[in-house]
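Removed from the display is one protein chain of the complex; every other protein chain stays in position.
Naming follows writing order (A, B and C), and every chain is counted from residue 1.
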Amino acid sequence: MDLSFSADEVSFREEVRSFVRDNLPAAIRDKLASGRHASKDDMVAWTRILAAKGWSVPHWPVEWGGTGWSPIKLSIFNDEIQRGHAPESLAFGTSMVGPVIHTFGSQAQKERFLPRIVDLRDWWCQGFSEPGAGSDLAGLRTSAKREGDGWVINGQKTWTTLAQYADWIFVLARTDASVKKQEGISFFLVDMKSPGIAVRPIQTIDGGHEVNEVFLDNVKIPAENIVGQENKGWDYAKFLLSNERSGIARVGVSKARLAKIRRLAALPTYGEKPKMDDPMFRMKLAAVEVELKALEMTQMRVISAIRPGEKPKPNPMSSVLKIKGSELQQATTELLMDVVGPYALPFQPEREDGERWNEPPVGPDWASTIAPTYFNTRKVSIYGGSNEIQRSIIAKAILGL
Amino acid sequence: MDLSFSADEVSFREEVRSFVRDNLPAAIRDKLASGRHASKDDMVAWTRILAAKGWSVPHWPVEWGGTGWSPIKLSIFNDEIQRGHAPESLAFGTSMVGPVIHTFGSQAQKERFLPRIVDLRDWWCQGFSEPGAGSDLAGLRTSAKREGDGWVINGQKTWTTLAQYADWIFVLARTDASVKKQEGISFFLVDMKSPGIAVRPIQTIDGGHEVNEVFLDNVKIPAENIVGQENKGWDYAKFLLSNERSGIARVGVSKARLAKIRRLAALPTYGEKPKMDDPMFRMKLAAVEVELKALEMTQMRVISAIRPGEKPKPNPMSSVLKIKGSELQQATTELLMDVVGPYALPFQPEREDGERWNEPPVGPDWASTIAPTYFNTRKVSIYGGSNEIQRSIIAKAILGL
Amino acid sequence: MDFDLSDEQRQLSDNLARLMKERYGFESRKAYGATALGFSEDLWRQYAELGLLGAPFAEADGGFGGGAVETMLIEEAFGRSLVLEPYLPTVVLGGGVLRHGASPPQREAMISAIAAGELRLALAHAERGSGFDLFDVATSARKDGTAWVLDGEKGLVLNGDSAQKLIVLARTAGGRREKTGLGLFVVDAAAPGVARRGYPTQDGLRAAEITLANVRVDADEVIGDPEGAGVVLERVVEDAIAALCAEAVGVMTEAMEITTEYLKTRKQFGVPIGSFQALQHRAADMTVALEQARSMMMFATMMTGEADAGERAKAISAAKVQIGRSAKFIGQQATQLHGGIAMTYEYKLGHLFKRLTMIDLAFGDADEHLKRLSERDGLFS
Partner (left out) sequence: MDFDLSDEQRQLSDNLARLMKERYGFESRKAYGATALGFSEDLWRQYAELGLLGAPFAEADGGFGGGAVETMLIEEAFGRSLVLEPYLPTVVLGGGVLRHGASPPQREAMISAIAAGELRLALAHAERGSGFDLFDVATSARKDGTAWVLDGEKGLVLNGDSAQKLIVLARTAGGRREKTGLGLFVVDAAAPGVARRGYPTQDGLRAAEITLANVRVDADEVIGDPEGAGVVLERVVEDAIAALCAEAVGVMTEAMEITTEYLKTRKQFGVPIGSFQALQHRAADMTVALEQARSMMMFATMMTGEADAGERAKAISAAKVQIGRSAKFIGQQATQLHGGIAMTYEYKLGHLFKRLTMIDLAFGDADEHLKRLSERDGLFS
């Protein structure tokens, strides 16, 4: 048992950190550091910089563009990406549909789709949730019927993140209504340019446009765009979701926010003393740091339990990471609210491309994103399987209740 | 709407306060103030002092020794008793079986039992909980069978508080096993001297002996000792429990403990400064005081909703009082743990009569009761209907879920 | 001690409830908020007709002789509907300055106009760097003959963009953070040298940053002692905190009802999600938090009339702490129990959550007031 990072791991972290420092365009870094969002162009630009280095899908099999890094190194890499205020890779392609295709897809699907994910030529979005199927995802009603040698899909998806940019969407649809709900679902790859697809934006409480409703009205898709076997889609979805959860602690994001909190709390924003001189605030901050340090170790324990080369399998400990990770992301946004104080009040929405409007800011120039971030971050204990669902998973899979 | 106490209520509080100050024996007050327990003799002595004044059962009908005070005055009275470190009246008689008897009992039962409760000639205990019937009280298995013109009771009761002193026990027993479980229960009055009754002490984690198991082995009781109608015992029990809950906020107890905390925290126990000079401790203390002040108001709202003379009926708001009241009792014991610090460690049990042993105390002379009180007070979120049961009551009766 | 409403108070509540039901559905609220003013002048007139705008003022001053309880009833009802009209700035803050500090002629000049719905006020007390410190004031007022000249920048002025008159806190003497040496000045919003930048706030209301450059104020526009406004301001802010507590309780009550309704109707796994015990118990804890908040709202309302300034300050801080904590818990958990729908702009809950969040930040958040309370001698002493 040696709980410190090896010399090799330490130098790897340094290599990644300096690569991000030297290659991430300053405009993008500053935008994300200030709490605003990366535009589509920002994400494409950065993904291509990584792809040129061979780092855009590090967790994939080497033959499809992966790096063969150890699980520890992969987590160091993600940590540094998040800490460095670089855009994270578009998970819908790299962490969701990509692994599903290279694990369950046909050779033709692999050759067609994977290379276009590596350099973000294809923007993917996720067609899982429906108005009537949230926590009860398997209760989805979108249907796919055979027609000729293809399929026709009808239904409605919702909470579809960044669908407004998407070239493709992966869709769970019911292909057999006569069996147990988990056993009649298939996994489809759908071109967003197909006739019959409509995207309607959902405005969120922070004033942003991140999620959408996607309507599928008699959308015809060719036979080859079903993944794996018919009616086995639920297995692929569970595989996908368990991948999603293991990365969902987002320790690097919370670390970056803590660094930001310390920077902003040291400014003489109000009165005689900076917030950082308030003992109560310091104790709240320290308490969050303790939990985050513990979570970082917990994540390492979970990750290092994966033997290199081994196929990732669902691990109920990832529910522990999801619960604590989301709570800490939220706790850090609350600390930022403590720092910004009364000047959280003015509403100064950012543009969809994450740029500022022209008029000068009201109050401190860093204040405008803080309340929206606090409101928006409430979602992290809801999506990706709500924390209530995670607790039930822990009770069942870890405690056997 | 006038939320301040009337002049009459203020002078009434003063009258009660000075009566307690002038009539409560100093030895008893000091014992309770130090966190130790009143002995049987202490409780009898104090009850008789109150009875002589006509105040030992103030909430009873005037004809049986009550005072006719308004609900507000009754709560002021209880508040001052608790604040003054006087023993509280033995609830099993005055607040449980007493009201059941004067509400549902026969004239003969009233004349026989009530006067002996007024001056604590009869010490009552409660025969409700069983090893297999805790939260699911109606699942009790103790049985009562007709024999001649009397009854024979068999079964086991547990968590029976102060049964070691009891002259009488009121018992819920099943008199009809063929019907729905709530509809086959009757309410009996049983002489503890009856053959077949055995009491076994339960030692609690704080080292004390407060509760017992009571075994009933073919205990014969006369026909006249059933209360009200056969198989209607569950109604009487619910009536009794709702009375219990409304007093269970125990605001006065928490107020008295807060006063004690401020007194002890001001002492130079450790190091250069008293605990009271620690800003973090002051904020924790203030936060508890805020919740307690709010609870005091909540209790007043609940109490003043009872119209004078009106029969008390179950009010789901009393579940709010139970939850918050128990949480605050526990919070105050945690603040005391903060105050006592490392010298909570020595274990110096008190004698059953609440007196000290002869050897001098280890550490501060006020320290020995604090950890035991912290451990023992965990029970208040368990008994009287656990806080989980209370939450279910709120969800059902207030929210309609 | 008596928790019953008087007949007049009950009637006030009933009328108000009816008006809110008829005119303040969530869709109407969106429409009012989309106007240039950011609220409905028509509703403002209705409030005048109902006597709401004159409620807390003495009859001698042209008011209706109501008190803190009336304000509580009004703000609680407004909270449930997320009312946009500037009742707090005009009646509670501006009007409070008049009630606690103004001379008879000043009261006569303004109160009947307020009660009639013809005059809207804004209180410009805060500045960019003052944070939660009421007395941190850099804006200066210097004497020029009998008049005063104001210079400086005020910030976060609630409805400062639409008020006809501003009541400006400025320093006439003393150091930047001293309680003494402060004056309150009535400034016509159209006066030369007054520049206003209005903007929407996170919770859909309006506020403004205001620049004062050589703004002349006549002697009779000074409220009371030009060096003694600190105590007046303190008292007014205490009233405002009590009013905000009542508004917050209204918002929380609405959030609780919407959430309970959702739990009963939203189905997952074939059953209403309200049948899941973990969610039932969460909702029960929210109920406890709400009832505790309601109790402290009443306590604060009662204590605004307390003569002892120390006891009054403790009570107000205690209420702000309880409201802030209950509001955070209820706002966050109501969102959680809803799931995604609560994150959407079209749905009312998110707006309730945002309003609760901004109420906590007004006049000192829960931590700030807990700190103030902890530095005093205890609530039960």
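By definition in this document, a contact is a pair of C-beta atoms (placed from the backbone, for glycine too) under 8 Å apart; a residue touches a chain by one contact, two chains touch by 3 or more.
Bear in mind that the values here come from a model prediction, so they are computed numbers and not experimental data.
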Contact partner of the left-out chain, one of A:D2, A:E63 or A:D149: A:D2
Touch with the omitted chain, as defined above, among A:A108, A:A177 or A:L401: A:L401
Per the touch definition above, residue among B:V10, B:A27, B:A52 or B:V362 touching the missing chain: B:V362
Chain not shown, touching residues in chain A: 1-6, 9, 72, 255, 258-259, 262, 279, 282-283, 285-287, 289-298, 300-301, 304-305, 317, 319-320, 323-324, 388, 390-392, 394-396, 398-401
Chain not shown, touching residues in chain B: 129, 132, 134-136, 139, 158-159, 202-205, 207, 269-272, 280-281, 337-338, 341-348, 362-363, 371-372, 374-376, 378-379, 381-383, 386-388, 391
Absent chain, residues of chain C that touch it: 276-278, 280-281
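Keep this in mind: only the chains that are shown with their structure count from here on.
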Euclidean distance of C-alpha centroids - chain A vs chain B, Å: 53
Distance from the mean Cα position of chain C to that of chain A, given in whole angstrom: 39
Chain B and chain C: spacing of chain centres that average the CA atoms, whole Å: 43
Residue list for chain B, restricted to those that touch at least two other chains: 279, 283
Residues of chain C whose C-beta touches two or more other chains: 371
